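Sharing a structure with you now.
What you see is the complex with one protein chain gone and the rest in place.
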Amino acid sequence: MEISGEKKMEMLRSMILSRRFSEKLTELCKIEGKIPGMVILSTGQEAVGSGVCAALAPRDVIITNHRSHNHLLAKGADPNLLMAEIYCKKTGYNKGKSGTLHIAVPEINAPCTTTVVGGGIPIAVGRAFAQQYRGEDAVTVCFFGDGAADEGSFHESLNLAALWQLPVVFVCENNVYAGAQRFEEHTRSKSIADRGAGYGMPGFVVDGNNAASVFNAAREARQLALSGGGPTLIEYRTYRCRGHGEQDPQHYQPKDEIAAWMEKCPIPRLSGDMIAEGILTQDQLGRLEDEIRDSVEAAVGFAESSPYPEPEDALEDVFA
Amino acid sequence: MEISGEKKMEMLRSMILSRRFSEKLTELCKIEGKIPGMVILSTGQEAVGSGVCAALAPRDVIITNHRSHNHLLAKGADPNLLMAEIYCKKTGYNKGKSGTLHIAVPEINAPCTTTVVGGGIPIAVGRAFAQQYRGEDAVTVCFFGDGAADEGSFHESLNLAALWQLPVVFVCENNVYAGAQRFEEHTRSKSIADRGAGYGMPGFVVDGNNAASVFNAAREARQLALSGGGPTLIEYRTYRCRGHGEQDPQHYQPKDEIAAWMEKCPIPRLSGDMIAEGILTQDQLGRLEDEIRDSVEAAVGFAESSPYPEPEDALEDVFA
Amino acid sequence: MQEAGMGQAVNEALREEMTRDPNVFIAGEGVGVSIHDSPLMPTHGLLEEFGEKRVRDTPVSEAAIAGLAVGASEAGMRPVVEIMFNPFFTLASDMIVNHAAKLRYLSGGKSAFPLVVRMKSGSGFGAGCQHSHNLEAWVCHSPGLKVVMPSTPAEAKGLLRSAIRDDNPVIFIEDMNLYFAFMPVPEDDTLIPIGKADVKREGKDVTVVAWSRMVHTALAAAEQMAGEGADVEVVDLRTLVPLDEEAILTSVKKTGRLVVCHEATRTGGFAGEISAVVMEKAFSSLKAPFRRVTGPDIPVPASPPLEAFYLPSPEKLAGAIREIMNQG
Partner (left out) sequence: MQEAGMGQAVNEALREEMTRDPNVFIAGEGVGVSIHDSPLMPTHGLLEEFGEKRVRDTPVSEAAIAGLAVGASEAGMRPVVEIMFNPFFTLASDMIVNHAAKLRYLSGGKSAFPLVVRMKSGSGFGAGCQHSHNLEAWVCHSPGLKVVMPSTPAEAKGLLRSAIRDDNPVIFIEDMNLYFAFMPVPEDDTLIPIGKADVKREGKDVTVVAWSRMVHTALAAAEQMAGEGADVEVVDLRTLVPLDEEAILTSVKKTGRLVVCHEATRTGGFAGEISAVVMEKAFSSLKAPFRRVTGPDIPVPASPPLEAFYLPSPEKLAGAIREIMNQG
């Protein structure tokens, strides 16, 4: 299907923002003690979050996982508040209680982020249930990894979502690795999408490094869900260009494999297409890059200058 | 494949024993306070346990579930000790600690019976792992229901078993119901066997009321597993002719559905074939029935005359 | 006042809350069409009354059931889901403990998860240890959850209504034996606050703290001891988290003696928490050693004499009371 220039621009901006944001974190993580916890990035995978979220309306909900920053930025998270949370500052989205791994942003309909692998999937089903129950014109998208598809929670959730024809799109981001384990080392199945059939649910394998294909598949699945056609399982094939997290030396990842996938980087691919189509100039791209770079620097500035929470703040927010 | 007369005889005997044993329990359960706990029977489904176990060697292992009596008898359990355990007597297989629901008979390689739905599946994988690790010429069979196939444990286990090509045969006994829920009310999938593909595992739907088909499918799957070809998922289609358990009034089960399936009863089907083939006479069948009836009566007598365990025996057998 | 079992009381509470608030729905295995065709069961008749939209039979998938509650509650709905038997909580525990209980905190207080998880518990049915295993101590040790264990139908009704209206995840545990014990249930719409214990019997010599079915064991033991001249106070916790420390301490300061009775196994049971609170905050009031009367550290056996041995009885409890009456 035709994708508007505006949507393409939205995806491009979102991917570049996500990439610069990640690159900045890669840099910051090298400074001992700067960023608490395990920073986990989507470098190279940006087309998935950015393409899927471009296909969504603000009222649509996403549930994400440990590799969330790209998804959250694409859904409209404020880089300042996101960075401040990653820094574990009081001004962050979750007052520093979450840190980098579980950032929840209900105000943009990204209300639950979990780092329990597979944990978001049943929750997404529950969120979609509420949408169906109330007759909302909205869907829920659940992002999870190829490794997560081996958890029992995946199975129970997809079966239930299909049974009840809930308006949910299951987005499996197959980035070749689950921790240090390659895809073919954790399942004998040819694809995760193949599993859809076992639940009576359509399943597709889609190029996850092509923002346009990502967008189109998500748009169709969303449409199906909105029209009462139930859930879809989309497996986006992409690649984790950095380690599992920033502390991972990637010793088990072949260098030439990384390089080959870097060649397939979704950002120049989309910007190149847009330039060829005449809807983007090198100049505009340069200005976009600059603007994004500035906003990332501003986010770092905001986070750096923000205070940590007070120790006793730890006692708040357990019960409503 | 050709099935020997001996094997057919073995299956017939095992099915009739299981049926009479169950019918006796149905009777006993009507007597208030006679049989503790929830008695759960396989009436109408006997071809599955009896056909599968006939395809196994004594050294092969079975892991069974809440609906175990047929499986255990078919694997060679002693009716006396089984009945005594169902009666919760000290002389039972498990000294009354298990009762009807979790009877374990390691001496016939039926070492773990669990009533947690789906709970046996990961354990079967572990048991098969030990067989592979040690290079044993044996397989593990795991019996579970159609409802159990919706549990997360099913998914994780089948994926792992396929990945490691373990010598295990997954036997899904699809008896149309999971509790009060019909098959099509708990999954949108056309079959449980369809799920095999998602793990890279062969999956078959087989008539579960035809002992010969049951036997043949199990024999092939066993052969594949023994030869290093990994696991198979077999879904036997059958029907639960009684309620979920003996306390279930079956109010949600259409009477004509029960009657129609009773028409497909696997026992006369096999004995009829055998008579037609000339390997069984009416007379022999009558003697077999008598003999089995006597052994079931004897089992009841044994159980009735056995003592209960002493209260303090409860404290034993926690730790090895 | 009508007489009813706890299942019926739960049923009434569900019916009334579902009628009051369209955000309330129920889900679980057999909550609609059940193998039990009995009006004594908690969800009996609700499917007929509220329809398939609000009474959702689920596949046998405990993690999905719990996740359904987590996700739907975040959206402002008020799910009441059932985990059929307490031991199957294990299968839902990641969703409950790592998600329902923690996601609000992780959001910095932005999200809320107003859900109720109902679970059946209790031994006495010969079903064995995979069906009978009281695990309230687990949920009590999971910050972010409230835990309710009523002892009477009337309180079950009032507490469940409060639990459904509470903005936090509440674990609501029903002893199945109480489905078959008929007691008065008011027809009004009383709410009983979560976090308040109830003194079920006043006494001056010894405090017995109990909850759920064991409250009746405590009352029976108290009667027995009354014949021996000991005046037993029975404190029914009703809610384990938040714990009504004040009620416990007030009683112990009066009596100077404490026995805790629970059906769960001994080691690591919630009696330990109560002993710790009392030892921290009313140490000087204590006149005699503490006693616990609990299930022994074994899985619940199926055989009737063994299962009876497992269960704390009024006699065992009276024995423990007697022991410490002679001291201090």
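A, B and C are the chain letters, set down in written order, and residue numbers restart from 1 in every chain.
Following the convention adopted for this analysis, a contact is a pair of C-beta atoms (placed from the backbone, for glycine too) under 8 Å apart; a residue touches a chain by one contact, two chains touch by 3 or more.
Fair warning: this is a prediction, and the values are worked out from it, not measured in the lab.
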In the intact complex, which of the depicted chains does the undisplayed chain touch?
-> A, B, C
So which of B:L163, B:A180, B:A212 or B:L270 would be touching the chain we can't see?
-> B:L163
Any idea which of B:M11, B:L73 or B:A124 touches the chain not displayed?
-> B:A124
Candidate in contact with the missing chain, chosen from A:G135, A:P254 or A:P311 = A:P311
Sort through B:L72, B:A104 or B:A197 and give me the one touching the missing partner chain.
-> B:A104
So that we can see where the missing chain sits, which residues of chain B does it touch?
-> 63, 92-98, 102, 104, 106-107, 111-114, 116, 119, 121-131, 133-134, 140, 152-153, 156-157, 159-160, 163-164, 316-320
Which residues does chain A use to touch the chain missing from this display?
-> 36-38, 88-90, 95-102, 114-119, 147-148, 150-152, 178-181, 185-187, 243-245, 247-249, 251-252, 308-315, 318
Chain C residues touching the omitted chain (full complex) = 87-88, 90-91, 93-94, 97-98, 101-102, 105-106, 128-130, 133, 135, 137-138, 140-141, 143-144, 241, 243, 264-265, 267-276, 278-281, 283-284, 286, 288-292, 297-299, 301
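Here, only the chains that are shown with their structure count from here on.
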Any chain in contact with chain A as well as chain C | B
What is the chain whose Cα centre is as far as it gets from that of chain C?
-> A
Cα-centroid distance, chain A relative to chain C, in whole angstrom | 40
Centre distance in Å when chain A and chain B are each reduced to the mean of their C-alpha atoms = 45
CA centroid of chain B to CA centroid of chain C, Å = 36
Enumerate the residues of chain C that touch no fewer than two other chains.
-> 59, 61-63
Within chain B, the set of residues that touch 2 or more other chains is 150-152, 185-187
